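With one protein chain held back, the other chains of the complex are shown just where they sit.
Letters A and B mark the chains as written, and numbering starts fresh at 1 in each.
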Amino acid sequence: MSDDHGLVEMEPTPGEKLAAIFKQREVRVATAWGVLVTAIFFVIGGWIYPSWMPTAMSTDMKSIERLIVIFTWISAPVCGIVLGFSIYTFLHRHKGDTPPADGPGFRTNSLVVGLWVIVSSALCLVAVVYGLIEMNSASAATAEHKKNAMVVEVTGSQWAWSFNYPEQGVQSHELMLPINRPVEFKIISVDVNHSFWPVQLGVKVDANRLQTTVIDTTPNKLGDIDVKCAELCGLYHAYMETSGKVMSADDFNTWVTAHQGGHTA
Amino acid sequence: MSGDTRFHVHHDAPIQVGRRERLGVRLLIVADGAFVFGMIFSYFYLRNLNANNGWIPEGGHTLSAMSGWVSVFPLIIAAITHRIAMKSGNAFKNIAPITFVVLLVGLYLQWKQLAHMPFQVDGEAEGEKIFGFEGAYASSWVLIAGANMFHYILGAFVALGVALRSRRNDLNAVLEFWRQRTVGSWLTWIAISGIACAITTSII
Partner (left out) sequence: MTTLDHHASVRPVPNPSKSLITKLNMGTGLVVGVIFALATYYGLGGDSAGVFENYNRTLLATMFMWSIGFMVGIGAFIGPFRWLVGKDLTDEEQLYLAGDGQGIKRYFKYCTDHKVVGIQYMVGVMALLGVGGTMAMMIRTNLIQPGSKFVGPTIYNSLVGLHGITMIIAMIIVVTGPFGNFIMPIMIGAADMAFPRLNALSWWVLFTAIPVLCSAWFLGGIPTGWTAYAPLSIQAGPGMNAFIATIIIFAVSTAVAGANITATVVAMRAKGMKWNRVPIFVVGATMSVALAIPAFPTFMVSMIMTGLDRSYATTFFDANLGGSGWLYAHLFWIMGHPEVYVILIPGVAVLMEIAPVFVRKPLFSYNAAIAGFAGITGLSILVWAHHMYMSGWMPMLNGPFMVTTEMISVPTGLIFLVILGTLWRGRPWMKLPMLGVYAFLWNFLIGGITGLYLSDVPADNYLHGSMYVTAHFHYTLMGAALTGALAGLAYWFPKMTGRMLNERAGYISFWLVQIGFQVLFLGMFIAGAEGQPRRVADYSVNFATSDLISSIGAYMIGLGMIVLLWAVIHSWRHGKIAPMNPWGSKTLEWTVPYPVPLVNFDTPPVVTSDPYGYGKAGN
């Protein structure tokens, strides 16, 4: 027992081990590659998705954009580690028609495996927690808006969307929404499943046959909306789209008055 | 190399072969178990969803819980007689046919039940006879009964097999014993799955 105890004391601490690992030249070179890759992904992640995605016209869409950027940043170090070490070994490849000499025979390294599991779990946890927080704030917004939300009944059918505004008594084939007023979509399908996707609003839910689903959002920017179907629904699925507009409250009222009485736009 | 080599069939130790076969059958039972799970899951999912009150639509028929159990009893009896037969050693060949007959009776009962379901809605279209089912409850019932029937057919096949084989003297006794155990695994499983299905259909 006492002998063992003496040996244990001779063992370097994990910190010292780590320091020793980083003293090796190859680790430093690979790490440098990793840092470079991380930096590239970090910079690219900040702008490519926002530049690809359409204008955000609701808080939901804005938070999706932010979330995707942050997830890219979380992933950047993962890319750095994987690609940094891959690039290093790729640059030290063996050429020729005969196999290279045997490399070092190490079979595992509990410190590295342990660190890897801890770091990847931590990154995973960050992603999970961040996602849950975003979901939570979306649910809170839903609860808050419940009272004063404007209801729009959305009906999907092969292959068109139609919108009914019960409060205003208007039916339409275009999605017209007033700015800054919470809106609650009640979605149903009369034939097969569709998926209601007002692209710039950052919400989506299936239109199920004879089952109502509900989503809500608050448009906060004036402009045009594309409404699409995101679930294969038969022959003209690709053409099951319509346009819409987020307009000022006055414009919306004008539109309502013009279309009251069951006329479709 | 292999051109001048004489091949002949080498028999692994019967106990090894028997164990291997039972493992294979048990793995297939896992697959069948997932199938039964899928049916039971569907039954309860549709029951609890009750979309548009269509689980049992207005005026729809139901079957008593007993109807489910009647077609399960033969499965249970068969599993037990098979077990008794195996315990009885040399008398196996005399008891095993009973197992087969019990399964045949069960198969007949199950067939009769399927053919006389009260759920059918008959109709006619374009001069042809068509029929449909009342609702989700009826549909789920029919599927479960159909799966039970499939179990009966396979059970009867293997029960007949071991019964016939037990009457031959030219077969390896150890291997045959293991095959009876393997068949026992299947018969026990279809009895368990039958009970699970009967419990399911007892809950309307």
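In this text, a contact is a pair of C-beta atoms (placed from the backbone, for glycine too) under 8 Å apart; a residue touches a chain by one contact, two chains touch by 3 or more.
In this text the structure is predicted, and so the values were computed from the model without any measurement.
In terms of the touch definition stated at the top, the absent chain reaches A, B within the entire complex.
Considering the full assembly, A:Asp226 is the residue among A:Glu153, A:Glu184, A:Asp226 or A:Asp251 that touches the omitted chain. Residue A:Ser75 is the one among A:Thr31, A:Ser75 or A:Ser157 that touches the chain not shown. Contact with the undisplayed chain is limited, among B:Val17, B:Val101, B:Met149 or B:Ile195, to B:Val17. Even with one chain removed from view, chain B keeps its contact list with that chain: residues 1-12, 16-17, 19-21, 23-24, 27-28, 30-35, 37-39, 41-42, 45-46, 49-57, 125-128, 130-140, 142-143, 157, 160-161, 164-165, 167-168, 171. Hidden from this view is one chain, which touches chain A at 26, 49, 52-54, 60-61, 63-64, 67-68, 71-72, 74-75, 78-79, 81-83, 85-86, 89-90, 92-96, 99-109, 112-113, 116-117, 120-121, 123-124, 127-128, 131-132, 134-135, 138, 187, 191-193, 195, 197, 199, 202-206, 208-211, 213-214, 226, 228-239.
The rule we apply is simple: only the chains that are shown with their structure count from here on.
Chain centres here are Cα averages; for chain A and chain B they lie 47 Å apart.
Remark: chain A residues 210-211 touch chain B in the complex. Listing the residues of chain B that touch chain A in their complex gives 51-52.
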